[in-house]
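Sharing a structure below in structure tokens format, with a few things to ask.
As you look at this complex, bear in mind that one protein chain is not there, while each of the others sits in place.
Labels run A and B following the written order; every chain starts at residue 1.
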Amino acid sequence: MKFSLDFRNMVNRDNNILQLIMMTVLIFIIMTALSPDKFLRYYNFESITYLFPELGLLSIAMMIAMLTGGIDLSVVGIANLSGILSGVMFHYLNRELGMEQGVPMVLLGVCLSLGVGLIAGTINGFLITKLNIIPILATLGTGQVFIGLCLVLTGGPAIVGFPDAWAFLGNGKLFGIAVPFLLFLLVAGGIAFLLTRTTLGVNLMLIGSNPRAAIFAGLKKSRMVLYSYMLSGVLASMAGIILSGRTNAAKSDYGTSYLLQAVLISVLGGTNPAGGKGTVAGVSIAVVALMLLSSGFQILRFSNHLIDFIWGAFLLLVIAINAWKNRAR
Amino acid sequence: MKLFKRSEFVIAAILLLAMVVIGLINPAFWQLDNIFSLLRSNVIIGIMALGVLIVMISGGIDVSFPAFAVAAMYLTVKGMIYFGYDGVIVPFIAATIMGMLFGCLNAFFVYKFRMIPLIVTLGTGSMVRGFLLGIVGTSMININKMPDALIDFAKTEVISMDKADGTHFGLTAMVLIYVGLAILVHLVLRYTMIGRSVFALGGDEEAAKRVGFDVRKTIFFIYCFAGMLAGFGGLLHSGMIWLANPRDFVGLELDVIAAVVLGGASIFGGRGSVLGTMLGVFMLVMVKNSLIIMKVETTWQRVVVGIVIVIATAMTAWRDRKRNA
Partner (left out) sequence: MSEAFIELRHIGKQFLGLRALDDVSLTINKGEIHCLAGENGSGKSTLIKIISGVYQPTEGEIIIEGEKVENLSPIESVNRAIQVIYQDFSLFGNLTVAENLALNTELRAKTKIVSWGRVKKLAREALDRLGVDIDLDAEVESLPTSSKQLVAIARALMSDAKLIIMDEPTTALTGKEVETLFRIVRDIQSRGIAILFVSHKMREMLEISERLTVIRNGVKVAEGSTSDFDEAAVIRHMTGLDIEIEPFRKEKPGPDVMPRLDVQGLTLPGDYENINLQLYPGEIVGLSGLLGSGRTELALSLFGMLTPASGSVKVDGKAIALDSVQDAIAEGIAYVPEDRLSEGLFMTQSIKRNIIATSLDNLAKGGIIDIPRVDRVADETIASMQIATPSAEKMVGELSGGNAQRVVLGRWLLTDAKVLILNGPTVGVDVGSKAEIHRKIRELVEHHGLAVLMISDDVLEVAQNCSRVILMHRGRFVDELEGDAISEDVISEQLKSFT
């Protein structure tokens, strides 16, 4: 009862969510109709639960940067750098120090990854709040630096041979459910709570809505924006852990196409790129919708490139419809 | 005195300083063949940067041009092979028109739906690239199949020289095309009403409407012109590297935007110059290419480029803050 009320409230407040759900259902129905026997197989949905968390986390990271009217073009760089640094560390510990490839080492790796995300996010936040570089240019630059560091560390080819426990984070199963999916639910829930129920979240919304008024209202604008990029960085590094765990490899140019997709998904999920508006639920549904779309087309034997085409067209269409609707009002 | 205040002057000064430093580290920098090859590397990035400059002056941003460039290039080369056509002028016209049509797509969404240019161009870019790779093909067209006329055209040199050891080097004539296009863009921006309308739009869209500019015409002009430059540059690129690769230009948008920003254009619109952009492009290309001369491993290239972007933007932010105060 309480939940349903909450839910209705949420839908009422933000009919974007309702529209997204309708869109997702529609995609589901169309895909089912096109190839009922293949699309509805359990395996298909299971593979989606492995694939979408990394993109979902990157999209949420993007959304958080957009809440204050910014953008984070360095998320993929951070993700790859986290994975690669962990890989490098694992090899070093294993070969040079003879440390066992067990859980302690993986925990160390997780700490390292998240630390990388935190530091990278702090650098972004510092450039944006202290040096007043606009976010798109600051993160464009740092993104190059992070990917560049990946190249320096690997020399080009992928780092392979991650410990099993690490791979478990990316392709393991717990209680019959994909581990990355569980991680995603946990993190997404946490972020949703953070954005709606904590001072940080409300601060970010207010700052994004009107940065000047935020100063006059006595909000600690610089610090909050800094926190938001740190958070964005940490989320990106989580995506990096899952990505390298799932593929059991890390490379400087993995997931390059994720960057643009993350931007588009967060906008599609109802985030206002000018700031002040965005929900975890919206972004998550948008990711799921697009994943259903692409898995459906994959079953129909469309090539990945063609699916990119459909994504682009689909996103433009939806955003255009939204713009059209808002203008009519 | 005014000269020293202009941002072009500042960029040129920094550029000269950087050249002196690099030359001190390795005098080979000043050798003619190095300078020639540097200039050659400017051509394609420079042509694309001219398009991005126009978009940026209008207050927008374009990340779709690499996709447009590669699509125009690949489709044109494929068409030439299919029809067995071996010429220069018609293919370039075709690629330019294709770029223009793609640009129309951007303009349509930006104007009709009032959508943010970044989002629009992200979408159209991934659409066009997806279309190219998904429908047209993914295989490279290499030198065996490349139309000879294109390659021969791109081989044209303005200065040809021989080194002491007998090896040949020269300055490609494509530099002239680049400079020609740059002059054209400069003239359009400075001396035509449509060019001025780009500045007006970037300065204040509402005022532009009130004064009586046809904003629709301006937006279509901006994105179509940028598309044309991308299409043209794309085809020229394939001639210069003797290869038509449908996966080419990935990530080029970052370099080009960085170069335009380095050249003093404001990402908020209303400000920017062709000369500044050319200097920005030269700076970026030089830094990238000179790492080898300075005996830095090539893997460091992107790190250095990233740091250059950060430093340059931090400097402009600092300058603008002083202006506002």
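Keep this in mind: a residue touches a chain if its C-beta (ideal position, glycine included) is under 8 Å from a C-beta of that chain, and two chains touch if they have at least 3 such contacts.
Just so it is clear, the model here is predicted, and its values are computed rather than measured.
Colleague: For the chain left off this view, which of A:Lys38, A:His91, A:Lys173 or A:Lys220 is in contact with it?
Modeller: A:Lys220
Colleague: Please identify which residue in B:Ile135, B:Met161 or B:Ala207 touches the non-displayed chain.
Modeller: Residue touching the absent chain, from the options given: B:Ala207.
Colleague: Given the full complex, what residues of chain A touch the hidden partner chain?
Modeller: 13, 197-200, 202-203, 205-206, 209-210, 212-220, 272, 276-277
Colleague: Could I get the residues of chain B that touch the absent chain, sorted low to high?
Modeller: On the side of chain B, residues 190-196, 199-200, 202-204, 206-208, 210-213, 270-271 touch the unshown chain.
By our rule, only the chains that are shown with their structure count from here on.
Colleague: Measuring centre to centre with CA averages, how many angstrom lie between chain A and chain B?
Modeller: Measuring from centre to centre gives 31 Å for this pair.
Colleague: Which bits of chain B are touching chain A when the two form their complex?
Modeller: 61, 63, 109, 112-116, 118-120, 122-135, 138, 250-251, 254, 257-258, 261, 267, 297, 299-310, 313-314, 317-318, 321
Colleague: In the complex, go through chain A and note every residue touching chain B.
Modeller: Its residues touching chain B are 71, 127, 131-134, 136-138, 140-149, 151-152, 155-156, 256-257, 260-261, 263-264, 267, 273-274, 302-313, 315-316, 319-320, 323-324, 327.
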